[in-house]
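Structure first, then comments.
Apart from one protein chain that is not included, each protein chain of the complex appears where it belongs.
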Amino acid sequence: MKKDDLLNKDNLLQQGDTSKKAFTLKRKSGYWLGEFTVMASPCQILLDNLDEAKAYSLTAQAYAEAKRIELKYSRFRDDNIIARLNSSADETISVDEETTRLINLADLCFQLSDGLFDISSGVLGKLWHFKQQTQLPSDAGIKALLPNIGWQKANWNEPLLHLPKDMKIDLGGIGKEYAVDKVARLLQQQTDNAFLVNFGGDIYVNKSRCNGDAWQVAIENPQHLGESKLMVSLVQGGLASSGNSQRYIEVDGQRYSHILNPKTGYPITGGPAQVTVYAQNCVQAGMLATIALLQGEFAEDFLKAQDCRYWLSN
Amino acid sequence: MQLKGKTFTNISITLAAASCALAAPVTAQPSELGSWDVDAGLLIYAESDHQVQAYEGALSLTKQIDDERSINLKGIIDVLTGASPNGAVAQNKAQTFTRPSGNGSYITAASDTPLDDTFHDTRVALSTQYQQQLSRLWLYSGGAYLSKEYDYLALSINSALARDFNKRNTTASLGFAYAYDTIDPEGSIPNPGVSVDDPNNRLTDSDTKQTLDLLFGLTQVIDRQTLMQLNYSISDVNGYQTDPFKILSVVDSNGWANNYVYENRPDQRTKQSLFWRTKYNIQPSGQVLDVSYRYFWDDWGIASHTIDSKWRVQLSNQHFIEPHLRYYCQQAANFYRVYLDKGQPIPEYMTADYRLGELQTYTIGLKYGFPIAGNEFSVRLEYYLTQVSGDDGLAKGDGMAGLDIYPDKSAIMIQSFYRF
Partner (left out) sequence: MRRILLLASVLSLTACSSLGVTPWERDLLAKPEMQLADNPMEIGFDDHTYFSKEGSSGGGNFAGGGCGCN
C-alpha cells in the first residue's frame, strides 16, 4: 500500500518541471546532504555513511513523502481534504485513517492546552497575515471572526467530522513536524545508519553518527537572524522550535509573534520570543513548543513540568 | 502583574503516546492481531565415546489475541539414545551388570568407565502460557506443562504477576510454580543401599515427587544502553529424588569391586539461587553483550557458580554472529561418594552420579544467523566439556591402579532456529 503511493509520487517527479530539479544531493565530509523545498521551507536530509545510490534513493523518497503531505494538507490548495472540509456547508465528512490520527492529535492538544491550541483559529490569518504588515488589525474585524473560531464547536466523532458553517481548519501547526516524523520513519525502515531530517528547523535524528558523535545543531537567534546563539547535541529524538524568528509584525518597535490566542483573536503577549524543545519525536516537541508559547509569560513554568529539554530565547 | 508562577500538569507522556501513534505504520507490532508467530527449533546433542545422544525438536506458537492478551502453545519431542555412566567405578578387570529391567546384562571392559546403554527413550512435552496486561502497569502470566516419557510423567502449573515502576524503568515480579512428578521405572523402584544381586531389591512400582518454586524478579533499565535483571528463587522438593538406575561400587581394600548397591538421595531438597544478568548495547556499533552470573546453593551441600556470556555482532545483509562462552563449577553434594568401602556400614544417603560431584564445565560456541524468506534463521555450534574432579588417591590398590576414576566428558551441540 505504501509502496504504491511512493511509486505514484515518483511519476509526479518526472511530470514536474524538469528545468528545476526536485531535490539536490551533495557529498559532505562523512555524510550525504539531500536538499529540497517543501511547505515553503528549506528541507534537508543528512545521511551518515551510505553509498550514493542509497542516499539518492532515500532523498527522493523523503522528498516525495514531504511533498505528498504538503499537497494533502496545505490550506492553499482547493483539491485536498482540507479544502473539502473547509468548503463543507454543514456537512458531516468521513476522513481517512491518516487524517483521523492528525485530527485526534489536534483534538488532544486542544484539551491539553485548555483550548489555546486550536486548529480552527486559522481564519485569523486573514487579518494577521504577517507579511510586511505594518498596522494592527481593527478590533471590529477581529470580533467579527471570533464566532467562527473554537474547536469545541466542531463535532468530531472519528472518522466523522462536522464543521460549523464558515469554520476553517488549518493543520499548518502540525504539518511540518508530522512530515519530519513520517520521513524519519520511512528512512528508519530502510537503513540502520544515522540520519538527520530538518524541515525548516523541525528536526529528527535517529541515532548518533557512526563515529560516535552526536549531531550538532545550531539554533538561530530570532532577534539576530543568521547569528546562531545555541549549539545543541542531538543523539536521538525530535527538535522543534516555535516562535517568531521568521514571521512577525513589528509595529511601533513591538514585535507581535505569529502565535495567536484563539479566544481573543490577538497574539500572545509576554513570554519568550522563541521556544525550542527536544523530545521523543518532532510532533511531540513541536506541540510542546507551541503550547509553551501559548502560555505567554508562563511558558517556562509549563516547560518545567514536562519531560523534555527546552531552550528559550527572548 | 503576577509575581508567582503557574503550575502545570505533565502532558508530555500523553503527547508522546499520541505523537508516536501518528507516524507509526498501520501494524507496528511484530505480529498482526489474530495471526500466529511460529518459532521452530532443533537440538542435536552428542557426547564422545558412544555416550548419550539426544535429538530434540520444538515448535512454539504465539498468538496476540488483542492489545492486552497473548497465548503461547509449545510442543517438544526428544529422543535419547546411547550410554550413560551407571555410577560404578572403573576397574582393572571386566565387569558385568544386569539391566534395570532384569532382562539381560552388559559387560564393561577393563579400565573403561561402566556405562549403562539401556537408554532409549522418547519424550513428549506440551505446554501453554497465557499473558494478560491487567492494567497499564500490571502484567499477569500463567501456564501449564506436561511431559511424558516411558517411565516418567511430569505435570506443573505456574503463575506470575509483574508491576512496572519509575516510568517503566523498573519491573518487579513474583511468580510461583507447582509440579507433581511420577516415576515408574522399568524394573520398579529399587531398595536403596541393597545389593543389585539381592532378590529382595525392589520396592514399589512407582513413586512421586512434588516441587514448589518461588521466584522474585527485578528488572531495571540502567541507562539507554543497559538493562539489568536480578532474580532470587527458592525451591522446595519433596519426594523421590533418587535415580533408580544408578548404583555404587562396594570396593575392598585392594580396590576390587565385588558388590554394587543402589544409590539413595534424601526425600527433601531446598534449592536457592541468585541470578544477575546484564544486557549492554555497545554504541555506535549496536553489538549486544549479554552476561549473567548465577550462584546456586541447596541443603544437599551443592553450591555452584555459573557465568554465561554472549556477544551478538551484526554483519551486513542482516546476518549476525554470536559467540558464546559459559563456565560452570560446582562442589559435590555432601552424600556424594566415588565408591563405598567394603566393611563400612552403608550410609543412609549416597550417590556416585558424577552430576552431583565436584565438577567444572566449559562451553564455547558460535551462532550464525541470516534471513531466509525474510524470516530469521540461525544455527549454533557448541563444544561442551565437563571435567570431574576429586581425590586421585582414591584410585587405590590393584583394582584401580592407574585408572582415571574421574573421566572427563565432552559433547558437541548443534542448535537450529527458524522464526516466522
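Here the chain labels run A and B in written order, and each chain numbers its own residues starting at 1.
The definition used in the following text is that a contact is a pair of C-beta atoms (placed from the backbone, for glycine too) under 8 Å apart; a residue touches a chain by one contact, two chains touch by 3 or more.
Nothing here was measured: the structure is a model prediction, and the numbers come from that model.
Per the touch definition above, the residue from B:Ala125, B:Val196, B:Ile346 or B:Leu381 contacting the chain not shown is B:Ala125.
Looking at B:Ser188, B:Thr211, B:Ser249 or B:Asn264, the residue that reaches the missing chain in the full complex is B:Thr211. Of the listed positions B:Asn281, B:Ser309 or B:Gln387, the one in contact with the omitted chain in the full complex is B:Asn281.
In the complete complex, the hidden chain is touched by one of B:Lys6, B:Arg69, B:Lys93 or B:Arg224, namely B:Arg224. The chain not displayed touches subunit B at residues 13, 16, 39, 41, 43, 45, 56, 58, 60, 80, 121, 123, 125, 127, 145, 147, 149, 151-152, 154, 156, 158, 165-170, 175, 177, 179, 181, 183, 211, 213, 215, 218-225, 227, 229-233, 235, 243, 271-277, 279, 281, 283, 286, 288, 292, 294-297, 302, 304, 306, 312, 328, 330, 333, 355-356, 359, 361, 380, 384, 386, 413, 415, 417.
In the analysis below, only the chains that are shown with their structure count from here on.
On subunit A, the positions that touch subunit B within their shared complex are 1-2, 97, 101-102, 104-105, 108-109, 112, 178, 181-182, 184-185, 192, 194, 207-212, 279-281, 283-284, 287-288, 291, 295, 297-298, 300-302, 304-308. Residue ranges of subunit B in contact with subunit A, taken from their complex: 2, 5-16, 18-26, 283-284, 286.
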